[in-house]
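Below: one structure in structure tokens.
Omission of a single protein chain aside, the complex is shown with its protein chains in their original locations.
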Amino acid sequence: MPVDVEARVIRNTRLSSDYNVIALAAPEIAAATAPGQFVMVKPGRGHDPLLRRPFSVFEVLRANGRVEGLTLLSKRVGVTTAMLFDAVEGDIVSCLGPLGRAFALVDPPEEAWMVAGGVGLAPFAIMTDALAARGTRTTLFYGARTGGELFYLDWFRARGVRLVLATEDGSVGERGRVTEPLERELRSARQAARVAGGLQASGNDLTVDACGPGPMLEAVARIAAARGARSQVSVVRVMGCGLGGCYSCVIPVRDGRGGRHYVRSCIGGPVFDGAELVWD
Amino acid sequence: MPVDVEARVIRNTRLSSDYNVIALAAPEIAAATAPGQFVMVKPGRGHDPLLRRPFSVFEVLRANGRVEGLTLLSKRVGVTTAMLFDAVEGDIVSCLGPLGRAFALVDPPEEAWMVAGGVGLAPFAIMTDALAARGTRTTLFYGARTGGELFYLDWFRARGVRLVLATEDGSVGERGRVTEPLERELRSARQAARVAGGLQASGNDLTVDACGPGPMLEAVARIAAARGARSQVSVVRVMGCGLGGCYSCVIPVRDGRGGRHYVRSCIGGPVFDGAELVWD
Amino acid sequence: MIDLSVQIGSLQLANPLIAASGCFGYGVEYAGTVDLSSLGGVAVKGLFLAEREGHPPERIVETPAGMLNAIGLQGIGVHRFVREKLPELRDLRATVIVNICGSTLDEYVELARILSDADGVAALELNISCPNIKEGGITFGCSLHGTFDVVSSVKKVTHLPVIPKLTPNVTDVAAFARASEEAGADAVSLVNTFLAMAIDVETRRPQLSNIVGGLSGPAIRPIAVRMVYECRRAVKIPVIGMGGIASARDAIEFMIAGATAVQVGTANFVDPFIWPKLLDGIREYLRRHEIARVADLVGTIDTTSREKQWISS
Partner (left out) sequence: MIDLSVQIGSLQLANPLIAASGCFGYGVEYAGTVDLSSLGGVAVKGLFLAEREGHPPERIVETPAGMLNAIGLQGIGVHRFVREKLPELRDLRATVIVNICGSTLDEYVELARILSDADGVAALELNISCPNIKEGGITFGCSLHGTFDVVSSVKKVTHLPVIPKLTPNVTDVAAFARASEEAGADAVSLVNTFLAMAIDVETRRPQLSNIVGGLSGPAIRPIAVRMVYECRRAVKIPVIGMGGIASARDAIEFMIAGATAVQVGTANFVDPFIWPKLLDGIREYLRRHEIARVADLVGTIDTTSREKQWISS
């Protein structure tokens, strides 16, 4: 069950002129969060801005073996994210969670390939910790506009995550979209498997988990489907409540009878099986 | 001409659980303010709260002979005053001023008797400095609910202001309303003058300047009028704009033909001659 | 002991707080955050006879102290509601007010029949005021005859209290309250949302897929309070007030203006744990003002004029 915490800002680290990582003293929520779940936050008082905003839980903070809070990776795009960017230690942020459907976690020998576009990195730190605890091998395909917007690389490296980077301007990693190396590697992994005969082409040797801009999610789902890999994608919709009350956050999902219907992504998601979603 | 300054909070000193003195880096305004003038402030962004709020300028801050800002004495009664109470160094407060009609300052040998009720102390610090510069002798009649809400006493003493204190609970000074010692002293001053023959009963030997709750202002105006002294009172009205644009802040004023009409207190006041106002 | 109960026609509510339709799903979504039996009532999401997909996204957009919505009444239809949701709501001991919406008068009547036969429905709220759909609904709510006809037709087929929900998008809302009363309504509820729109200036497109939507939230509260005040003076049946309630103070304001009960919509999105806070705030207020029954607060606005206008600060 979600709880609402008037969380104190423990610290706020600016990563660039737009990105920050804000640490909130909400241990009750942090301890209960599964990778891919989110919180609805509201910094500041008063009715403007009015609604909470959804953010994936980025990290669970522990000190001396106790959970002390959680962090959010936030990109400044509007009024609430600007407030999160400007927040200082001691400020209060209302934090409601954990909410939503998490990523299903894969166990070895299956591998987890994580695909992050920009701020879509957010669910993959907590996810890395959870997968590491299971001993699952992980790769992070991580794309951004430019090298200055690739964050936490050392953090992931230190946890044994294999990194495949891409930037639109080519300043770090491959030039272009991160889905290109993803497609290439998936193709060769499949070929290698076929050659080795160890796995079927449709085998469950790996799952692709993605978070990022819509077109990226769509590409990931198609690439995975084409190579018979399972994909889980975390979608971004405008959310009014986060609890299934308002029906604002819907996304079209296949209904199994050739049709489609709108599913509330706050409770039916935000993580969906890539094959479930209607992409056209 | 008023200016609008996005003023940084230089410091914020809490005087009690409700009162604070907030220092704002608005030197342009501070340098131009006459005693009794006010500023319209808006802390925080967004449209809730929407309107600015009026505050008398309390002190003009100088450092190394340069004006560096102004202070406001604020009592927490609602949303904006709560924000001013909670503000921390570095916060930004929009500050528009100086606005309104100031107190007319008296020159020696005339004396200035200042009467403050509660947060009505606000205009009298800047006023004390202005009168001291002219060598005018000053008395401050200062009343509050309780001794813990009498502030800046040493500040006034250090500047040679004679203090007459009253509290409703009798914890400091006289028990009861501050208008009682005012009336008594005014009566005996008048008698002394009559005995000495030096001044007429209606003489211009002193002006009573008051700021505080409405009933106190009314009492001061009556007391002064009864003893033939001039009174100036600073009134408090809800103000939408502070510039004469909205007609929200009106107060009934005698029109000289036995009638009354509504005058905008933001530009016609906030300081009025006590005899001008309609009190019934 | 403070008595929080209020009476809406034959229906007694444990307290005056009702979750507003469309802002609380089918109620069951909130079973984890609030004890549904602690609410005066739960008005479930507007139901048609058939299932509906609703409008494509974007369906909401935030505005100053408010929000626009054009959900388009996505819903599971009355039959699935009765089968899938009502039993759970009964188990949770919720006082269920079903908000119904028809494209035709017959559809309202049919919905009322079905729900009157179902077990666990406490009252019917007639949504004749949804600004987000083209067919039916608001065309009844914007015509005095239409309002009268829907209410009287539904009344003929049900024993349940019937509460037409009025739209604020009219010149004289009190006339609609009167038409409802004449048609036999047990109460009226208001306001539904204000027809409104927002444009993305960069793309020059409406921000909602439906172009227009309904404004709710604190922004509309002062208009809604005025309308409740007007309706209270126009009719004898209870008025259920809503529009921007976000605190106990706001709920009390509506009751003083004339609301026997209040609904809370948008604020539940902002704070799903608001319900006990509202109840506690109302109790504290009544205690402080030495009012024994919340019903004694209803319509007690004092409009005699004061002599002096000193601000006490």
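Letters are used for the chains, namely A, B and C, taken in the order the chains are written, and counting of residues starts over at 1 for each.
By definition in this document, a contact is a pair of C-beta atoms (placed from the backbone, for glycine too) under 8 Å apart; a residue touches a chain by one contact, two chains touch by 3 or more.
This structure is a prediction, so every number in the text was calculated from the model and none was measured.
When you scan C:V34, C:L47, C:V170 or C:A234 for touch with the missing chain, the hit is C:V170. Note that of C:I2, C:I211 or C:A292, the residue touching the chain absent from this view is C:I211. Summarising the interface, subunit B meets the missing chain with residues 1-2, 4, 42, 47-52, 94, 96, 237-238, 240-241, 243-248, 250-251, 261-262, 267.
As for the chain not pictured, it touches subunit C at residues 56-58, 63-66, 68, 142, 169-171, 194-199, 201, 203-206, 209, 211-212, 215, 217-223, 225-226, 229, 244, 249, 252-253, 256-257, 285, 300-303, 305-306, 309.
If you put the missing chain back, the residues of subunit A touching it would be 47-48, 75, 77, 119, 213-215, 236-238.
One rule holds in what follows: only the chains that are shown with their structure count from here on.
Contact with subunit A and subunit B alike is made by C.
The interface holding more C-beta pairs in contact, when B-C is weighed against A-C, is A-C. Chain centres here are means of the Cα atoms, and by that rule the chain farthest away from subunit B is A. Of all chains present, the one whose mean CA position sits nearest the global mean of protein CA atoms is C. Centre-to-centre spacing of subunit A and subunit B amounts to 57 Å, using the average Cα coordinate of each chain. Measuring from the averaged C-alpha position of subunit B to that of subunit C gives a distance of 48 Å.
Subunit A and subunit C, compared by their mean Cα positions, are separated by 37 Å. Shown for subunit A are the residues in touch with two or more other chains, namely 47-49.
Shown for subunit C are the residues in touch with two or more other chains, namely 64-65, 218.
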